[in-house]
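And now, chain A:
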Amino acid sequence: MRKVAVQTTLNGEPVEFLCEPRQSLLEVLRDVLNLTGTKEGCLTGDCGACSVLFDGRVVCSCLVLGVEAQGAQIQTVEGLAHGNELSVLQRKFLEHAALQCGICTPGFLIAAKALLDHNLNPSESEVRYALAGNLCRCTGYDKIVRAVMDAAKEMREREAYG
Partner candidate 1 sequence: MGSHTTESSFRVIGTRPIRHDGVEKVTGRAKYGADYYVAGMLHGKVLRSPHAHARIKSIDFSRALALPGVKAVVTGKDLPEGENKTVPLGEMTVNPRYLGQNILARDKVLYYGHAVAAVAAISPHIAEQALELIEVDYEVLPPVLSVEQAMAEGAPILHPDLRNEELGDVPTNVAKHVVLTRGDVEAGFREAHFIVEREFRTSMVHQGYIEPHNALAIYNADGKATIYCSTQGPFEVRGMSAAVLGLPVGSIKVVPAEIGGGFGGKTTVYLEPLALLLAMKTGQPVKMVMTRSEVLRATGPTSGSLIRVKMGCTKEGKITAAKIWMAYEAGAFPGSPVGAATMTVLAPYAIPNVQIDGYDVVVNKPKTAAYRAPGATNAAFAAETVIDELAELCGIDPLDIRILNGAREGTPHPAGPPYRRIGFIETCEAIKASEHYRSNLEGPNRGRGVASGFWFNAGMQSAAVVNIHLDGTASVVTGSPDIGGTRAACAMIAAEVLGLNVEDVRPVVTDTDSIGHTDVTGGSRVTFATGMAVFRAAEDALAQLKERAAKLWECKVEEVEFRDGKFYCKTNNATPLSVSELAKRLPRLGGPVTGRATVNARGVGPSFATCCIDVEVDPETGRVQILRCTVAQDAGRAIHPAYVEGQMQGGTAQGIGWALNEEYIYDSDGHLMNSTLLDYRMPTCPDLPMIETIIVEVPNPGHPLGVRGVGEVSIVPPPAAIANAVYRAVGVRMTELPMSPARLWKAIAQKESTRSGLGRAQHG
Partner candidate 2 sequence: MANVHIPTQMRQLCGGQELVKIPGKTVRELIEELEHRFPGVKNYLLDGNDLRPSIAVWVDGELAPAGLLETVGPESEVHFMPAIGGG
């Protein structure tokens, strides 16, 4: 199948890649660009393991075609940390033991970032609904929700005091 050249912005950097029109964005990220932090769990958009930010919105990259990334801003788990400094969310996931096997973690971090990007003071219920598209089978979600709420708290404090 003939490949298409796609120009996109990936984790803030301009990126150009070739992909077949039938390849999903998930396939492109993993198989073409070697960004394997984004995980495959179901390929039907039900588990959220492949969540990425697409122009700031959470999408299941298994349901987006690679060619749709043309001109878009894509953010993956690999872009969350600043160099060797983990993001607040990443640090809170570690401090709260909010991962066990870790396969769902990249997707949860992305979905949680999307929430905190527009709401730094979410209720528990808002956190739970913001993460409703992501399945975790290990934790029962308890520590994940606590990590996200604690991250929000720290980010609020940082915003307030500077």
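Note that contacts are C-beta pairs under 8 Å (C-beta built on N, C-alpha and C of every residue); 3 or more make two chains touch, one makes a residue touch a chain; residues count from 1.
Quick note on selection: all candidates are chains of the complex that A comes from, given by their letters.
Bear in mind the structure is a predicted one, so any value in this text is a computation, not a measurement.
Engineer: Mark the candidate that touches any copy of chain A in this complex, from 1 or 2.
Structural biologist: 1
Engineer: What residues on chain A touch candidate 1, complex-wise?
Structural biologist: Per the stated touch rule, the residues are 20, 22, 30-31, 34-44, 46-47, 49, 76-78, 80-81, 86, 90, 93-97, 99-106, 109, 124-125, 127-129, 131-132, 134-146.
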